[in-house]
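Removed: one protein chain of the complex. Kept in place: all other protein chains.
On to chain A.
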Amino acid sequence: MSQPGQDAKFFQRGKIEEFRAELLAAETKDKKFVKRKTVLKKIVANITMGMDMSPLFPDVVQCLGTPLLEIKKMVYLFLVSYGRSKPDQIHLVIPNFLQDCNDRNPLIRALAIRTMSYIPIPVVTEALSDNLRHALKDRDPYVRKTAAICVAKLYSADPRKAERGGFVELLRDLMLDSNATVVANAVAALSEIGDRQDGVIFKLNLATANKLLAAIPESSEWGQIYILDSLLRYVPERHTDAEMMAERIIVQLQHGNSAVILTTIKALLYLMNYMENRQLIDYICKKMGPPLVTLLSSGPEVQYVALRNILLIIQRRPTVLKNDVRIFFCKYNDPIYIKLAKLEIMYRLARAENAKEVLAELQEYASEVDLDFVRKAVRSIGRLAIKVEAAADDCIQALLDLIETKVTYVVQEAVIVIKDIFRRYPGKYEGIIPNLCENLDALDEPEAKASMVWILGQYANIIDNADELLDDLCYTFLEESTEVQLALLTAVVKLFVYKSKVDKAKELVHKVLKWTTEEADNPDLRDRGFMYWRMLAINPTVAGEIVLSEKPPITTDSDRMDRGALDQLLLHTGTLGSIYHKNPETFIRNAAGKALKDSPALNAHSRAVLIPLARTQLPSMGPIVVAGPGPTEPQAQSSPVAPLPPAKTDVDTSALPTQSSQLISPTQDDVANDQDETEEDDEPPHSTQASKLDPYSNLDNAFGGYLADEPRPMASRQHDDDDDLLF
């Protein structure tokens, strides 16, 4: 007798012939089917070990008649593993399947249809179709809920056949079932079908959505997730519909399951686009904060997903977690990916009110051991100075203290950010330049060196020995990286403009121009050299005005992702898309994109940034085009998401069969009404970067690589106040 719990011995490699003989022997004198059970266990153990047991197909199938559930389960397991590869023998099993479909025991009925649905061979599918129709109306909920999922399998085996068979309609009926689990599974199956590129579109109307909500309290957590997720397929027609629905699901934020919480938040974020009640939106934002914080007390895996999502959410709804920056302070022991994610959130949440606290933390991190983290922390101090004017003085002091440490990589990072601070607050902090000059020798990385050179050139008029310093730096001109060479070229030209009387400057600019035009291989460098040379030759005064023209001060306010792109990404809250901060259809094949759908209830602010979605047909071969994170790329390139077409058509969406492929344009009137508040969003939000297969390759940027928030001219966007983002 094989006792469960002591089955490790079955993990021995066996020969097909031996098993066959044993099965044969077991047909006689097998009291209580013990022998058969033992052999089958051995066979299943061998499947686990990756041995091919398929030659035993006819022998194993023989056991299906054994009236013992345990044996039946093992044979079915075998069938699931090898059924697909035995289209010529599978007909042997059909009678057993049919018999089991009508068994008294609901477990066996369910087991039979489930197993059949795993074998996508026409004979089996044929037999399944008939029985599935009965199973969907079975009196036992266990069978019904299993059958619901099987419809999705049948659909993937042969979509058109499943449609002709009326299974989609049967599933729709199941959404009104009395059993909550059956309802949830029907929703899951319909969603799976709806997410297929060739699937029947699954959308909900108000009545069905309300019916589904009623099933939530009795569903399992997985069922709740399906139902909450399906709410994104409901397009509210009136503000009140969206508001009432949000009020109904907001209690789910108290659920113990982290996936339920995040799905609820996703649904709420979606519904908020269709609301107009300011107070309610504000209230919901407040309610979303605490559950997100609770997620952070889970293991690092869950924390990571939560942090990535929080980063998205607070960009779109800054009131969420506004006062909770301390929660994101890094622990020494946090894994590095958690630390980096927290750092980015801390920066996003920093305001004048909490800047002191945040700065103190950042200073702490700057003395840590992990090199990568230290660099990011130093950069964050600089970004903080640029973002929060009130904290700029303290940040500068902190950076100077860090430079004092003489730790080379800290000094280099500090120099890089200080360059930007100079540009953000012109005429305010130039007094610290001597401190920087003292550390010239510590700089060996191109970016830091180029930054320092920029400072030397830009402020050559107030740095007494700028000519000497630049001269020193030029000793190794030809060995430098292009980045540094370009910076040096511009810097010496600036020096010359400032101090055209000084012999050294003249000599230097001549030397560098000669190098760049005669010895440099890099065409950019050469071209720039020629350009300067000619400018200086034709009219030195005008050249000076051009080279030293006033630069617009910069800001990091614009480093948030574009509103419309955010709205779209938030539809994927909690999914891979939100982790990579990319729309999934750009990196997952066959993923259906999501876009907000227009409706009379869509509030004007969301409509103004609405990005219509084309159901992208990805090329079946070749590289997949991946869109970079919003802010990094230059604005206008070929874009996977079509930019807003000039809106003329007044589309009444309620009257049309809403296909996600439809381009829904905002009406001219609506845009005009809100022009003053939304002019920030008039550019195409998302642009591509040519094929990068690995979405992770960009993750560094998404984490707040400095590029991601390359400071930009301040003039273009100044009106991103929080109020605006409430809608």
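By our rule, contacts are C-beta pairs under 8 Å (C-beta built on N, C-alpha and C of every residue); 3 or more make two chains touch, one makes a residue touch a chain; residues count from 1.
In this text, contacts and distances are computed from a predicted model.
Name the absent chain as its UniProt record does, using one of the following: "Importin subunit alpha", "Acyl-coenzyme A thioesterase 4-like", "Mu homology domain-containing protein" or "Nucleoporin 43".
Protein name of the absent chain (UniProt record): "Mu homology domain-containing protein".
Of the residues listed, A:E218, A:D393, A:D527 or A:E545, which one is in contact with the missing chain?
Answer from the full complex: A:E218 touches the omitted chain.
For the chain left off this view, which of A:E17, A:E169, A:D198 or A:E368 is in contact with it?
Checking the options A:E17, A:E169, A:D198 or A:E368, the one contacting the hidden chain is A:E368.
If the hidden chain were put back, which residues of chain A would touch it?
1, 3-8, 10-11, 32-33, 41, 44-45, 48, 67-70, 73-74, 77, 80-81, 104-108, 114, 118, 140-142, 145, 149, 152-153, 156, 180-181, 185, 188, 191-192, 195, 217-222, 224-226, 229, 251, 254-263, 279-280, 282-283, 286, 290-291, 293-294, 297, 299-302, 304-306, 319, 322-327, 329, 331-333, 335-337, 353-354, 357, 360-361, 364, 367-369, 572, 574-577, 579, 584, 587-591, 620-622, 624, 693-696
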